[in-house]
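Have a look at the structure that comes next, please.
Here the complex is missing a single protein chain, while all its other protein chains stay put.
Up next is chain A:
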């Protein structure tokens, strides 16, 4: 599976280079604003960093889904499906490499943001007070005292949610390529399946563990367990369809 993952990373390497280059540019802007005390440029760089973080995370997931779709619909699919590996290994490699890329990009932006924030706190002491007040305000609003483990859990929760969305997309695309292969509008149908499945999974989570505004660690853990279940179900469903029905 490691070799399959190596080629998944290779297929998507170019976009990671672009993300790194853009991040470098934003950081140059940030460095300039700190050194020359330019608040306008500082605001712009923080805004760009925030936008780039979200856009990169969304793009990484999107690219994993698009790569999977291409691997089923284009002639390069022969490269993948001629290798003597099980369909479960092929899907596993795709899910793991997608997860690792989301984690890597997420951690990269988290680390860069943390470093930038520390620099700002060191330079502008009033920022530390504001941060403390914001933290207290959030705690008061959600009636919960935030600590390090909460942040970690929340990050883990978002990651699992992201991975489950990717596997649901894999499942929907595979469905359109296999069981719905002879049907018209299979792409539209697969998108509808994707939306419906995500809605149903969300509904299951909301109805069983309740409203997510009043967060507790138990609720986040339950949430994570649900995402793991959804990922497993859609992973095995995709592997089964590829094994029994796929024609590329």
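To be clear about the criterion, a contact is a pair of C-beta atoms (placed from the backbone, for glycine too) under 8 Å apart; a residue touches a chain by one contact, two chains touch by 3 or more; residues count from 1.
Here is the rule we go by: contacts and distances are computed from a predicted model.
Comparing "ABC transporter ATP-binding protein", "Transcriptional regulator", "Glucose/mannose transport system permease protein" or "Ion-translocating oxidoreductase complex subunit E" against the UniProt entry of the hidden chain yields the protein name "ABC transporter ATP-binding protein". Between the chain not shown and the residues A:18, A:83 or A:229, the one that touches is A:83.
Taking the complete complex into account, residues 3, 6-7, 10-11, 13-14, 75-79, 81-86, 182, 244-248 of chain A touch the chain not shown.
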